[in-house]
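Of the protein chains in this complex, all but one are displayed in their positions.
On to subunit A.
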Amino acid sequence: MHTKTIAQLVSGLRSKAFSSVELTRHYLDRINSLDSKYNSFVTVTDDIALAQAEAADQRLAAGDASPLCGIPIAHKDIFCTLGVRTSCGSKMLDNFIAPYDATIVENYQRAGAVMLGKTNMDEFAMGSSNETSYYGPVKNPWNTQCVPGGSSGGSAAAVAALLAPAATASDTGGSIRQPAALCGLTGIKPTYGRVSRWGMIAFASSLDQAGTLTHTAEDAAIMLNAMASFDAKDSTCVDQPLEDYTAPLGDKLDGLTLGIPEEYFGEGLNPQTAERVQAAIKVYESLGAKVKAISLPHTHLAVPAYYVIAPAECSANLSRFDGVRYGYRCAEPKDLADLYKRSRGEAFGDEVKRRILVGTYALSAGYYDAYYNKAQQVRRLIKQDFVEAFKDVDVIVGPTAPNPAFEFGAKGDDPVAMYLEDIYTIATNLAGLPGLSIPCGLVDNKPVGLQLIGNYFAESRLLNAAHQFQLATDFHQQLAPETA
């Protein structure tokens, strides 16, 4: 059962080849016996899963039409889940039992999906390797000496190791797409505002967006159908009509114009990764797509702008963790200042502290204009690059990450080396555009990701472009060793 896609599991449940309870038990057994190798789950919710599966079986028996009814999924531990620990990968929230469900968690419950558990992640989603989690690093199922990417490393490893058919994730600078690339999965970050952020613990609010990790684009379309909604509780959610992302999956690619940005193939890109990406572009040409060279001239400023804006927003968002209302509190504080400082100092990890300090610096008196305002201006220039490009092309194509999965500790103590792993994904968040990564081959037996970037609210077009590629290739069917 665990080698099936969601689309295949939907048929299996409908044809009564297996029940949701049987399917759920099977995945729980796999998690409980195999996850010690990967550390992809922080919390396994066996009892909730089985109760939800029983309810789903009743709905199925009554003829429920929701495709996700009875399908087990995992949630990144950044999403609040009522009555279940929601840690965000941090000691700060190790004892935090969420008092409500995130909107997307509610959406999946309404669709009848079954929650298997909560997945490991970089602390507060700050990281590209899953090495900053309080619960220890997640291992890449393709090579357990290597990182799974981050920050949604647990969600990616769980799906790649066939411990869940799909998982939710979030992406602030590449945290869905980069782990998808490193673990050989399909990962989509929708347009900013397409999916509610209510109940998703905030890192950088103008960049954060929830999305999914699956094996196929078809599964991503099924998952996104349930996840996307307009939510008045998220003031930045965009009131845009909902669409059925599975509807255009049969469309041919004749006439589609792909833009290939020269800046995404420059220095720093692994030559073998570049070869796989170029070969994938050839596949698109054989499917009828036209290819056009384009330029996104402010690309080199994306990582610098991001590392002002994201830390600035993070320093403001994480000020709510004060040791007073919930979360970690230090022992025997001598006064209120000591309570704040030691609770935060003892519970946040090094990378989170680093970003809080950088953000505090960028927002402090005398530096605001030079750093924060400047970065917000550059952000508009980066967006304008995309607006110009989309006048001529339908989809922008390039690598997702400059390198395949690297070994634990490979980036040492150099934060900038780690930040540059997101060099091709960050601009999409700054512009608020939808982006998707699909597998396009292996280098040293490790997956390489192809990134597709679409115009605002062009998720359908991206998903169909990915689906057509997957009909013509079998990279998405290749499984990590020892998982089947």
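Basically, a contact is a pair of C-beta atoms (placed from the backbone, for glycine too) under 8 Å apart; a residue touches a chain by one contact, two chains touch by 3 or more; residues count from 1.
Simple rule for what comes next: contacts and distances are computed from a predicted model.
**Q** For the chain that's not shown, choose its UniProt protein name out of "NADH-quinone oxidoreductase subunit H", "Glycine cleavage system H protein", "Aspartyl/glutamyl-tRNA(Asn/Gln) amidotransferase subunit C" or "AzlD domain-containing protein".
**A** Answer from the UniProt record of the missing subunit chain: "Aspartyl/glutamyl-tRNA(Asn/Gln) amidotransferase subunit C".
**Q** Looking beyond the chains shown, say which of A:F18, A:F265 or A:Y340 touches the absent one.
**A** Reading the full complex, the residue touching the unseen chain is A:Y340.
**Q** In the complete assembly, which of A:A61, A:I97, A:L242 or A:A293 touches the absent chain?
**A** Missing-chain contact among the listed residues: A:I97.
**Q** Which listed residue (A:D47, A:D254 or A:D414) would be found touching the missing chain in the intact complex?
**A** A:D414
**Q** Among A:K118, A:H298 or A:H467, choose the residue that contacts the chain missing from this document, as touch is defined above.
**A** Candidates A:K118, A:H298 or A:H467; residue touching the omitted chain: A:H298.
**Q** Identify the residue among A:F348, A:F390 or A:F406 that touches the chain left out of the display.
**A** Checking the options A:F348, A:F390 or A:F406, the one contacting the hidden chain is A:F348.
**Q** Per the definition of touch given earlier, which of A:V358, A:A389 or A:L463 contacts the omitted chain?
**A** Of the candidates A:V358, A:A389 or A:L463, A:V358 is in touch with the missing chain.
**Q** By the contact criterion defined above, which parts of subunit A meet the unshown chain? Give residue numbers in ascending order.
**A** Looking at subunit A, the ones touching the missing chain are residues 95-97, 99, 192-193, 206, 232, 235-236, 238, 298, 300-301, 303-305, 307-308, 315, 319, 322-327, 329, 333-342, 344-346, 348, 350, 353-354, 356-358, 360-362, 364, 370-371, 373-381, 383, 413-416, 419, 430-433, 456.
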